[in-house]
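The complex appears here minus one protein chain, its other protein chains still in place.
The block that comes next holds subunit A.
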Amino acid sequence: MQPSLPPESTDAPVTLASCVAEVSDIFARAFHILGGWRDLIVSAGPVQAAELDALVERLVVPALRGTPRAMTPDPASLMTGAGFIAAPQFVTGREFHFAWWLGPLAGTPLLGTTTAPSRLDLAARVNTEFLRDFRELEWYQVPEATARTHVTGPYVDHLCTFDYVITLTMPVRVGEEMVGVVGADVSVKSLEQVLLPHFLALASPVALVNASGRVVTSTEPSLPPGDVLPNGRHPLADYVQVPCPGTPFLLAMRVRAAPH
């Protein structure tokens, strides 16, 4: 983990608003990357599986090689997995097609350790139930239902990375039809490395929470990642919450004394 550097020293002071803007900016740029992938997949038109896989690999694997650096947040460097998941029958004759790559893995129970990006090999996996069900999973189902980008999590990915992640997905549409989603997993750890220096520059504790109040990153020690705001120790009245535009996240700042 990088030491937390102070935000650019000579620039404007860090405020709640500037922290909110930072969160929005990171997700906007991550979705911008996904948008680029989407456009190239759409413009490739109907393709065979091998062609599609080669295209997606070329697009996403460079993103999975980076390492996050505080204060210079290349959103691609936060990604631990990325790819394209085709809708049924988009790839000729295939009910399902996952073109998904994973970044290096450290000692995961099912997939072991890898040092370079590797393809998620669902064909080799014994479980087909997951394949049958993926259209009901939040990261696929919401973009399909709303035709909009979606952010899932944070949650423990218990299938691949065994990490605490946030999943970004964007529908890939041809006309009125969704032909799949492009997506990326962002590890909470990487996101923290980028956001924490900003949050620490604020005088009051803040917590970045999702729409359910689930904490992503926080400078309030009694409200760690994974906890939910409000809870028994943290009533809602103790916080002001500011939405981060373009994301489902809110930045909650404590405005009353710390809990006892």
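Couple of notes before you dig in:
We adopt the following convention: contacts are C-beta pairs under 8 Å (C-beta built on N, C-alpha and C of every residue); 3 or more make two chains touch, one makes a residue touch a chain; residues count from 1.
We take it that contacts and distances are computed from a predicted model.
Not every chain of the complex appears here, and the one that does not is recorded in UniProt as "FadR family transcriptional regulator", selected from "Propanediol dehydratase small subunit", "FadR family transcriptional regulator", "Dehydrogenase" or "Putative ABC transporter-binding protein".
Across A:Tyr140, A:Tyr164 or A:Phe249, the residue that sits in touch with the chain not pictured is A:Tyr164. Contact with the chain not shown here comes from a single listed residue; of A:Pro13, A:Gly45 or A:Pro109, that residue is A:Pro109. Residues of subunit A in contact with the chain left out of this view: 108-110, 112, 124-127, 129-130, 154-156, 158-159, 162-164, 212-214, 225-228, 231.
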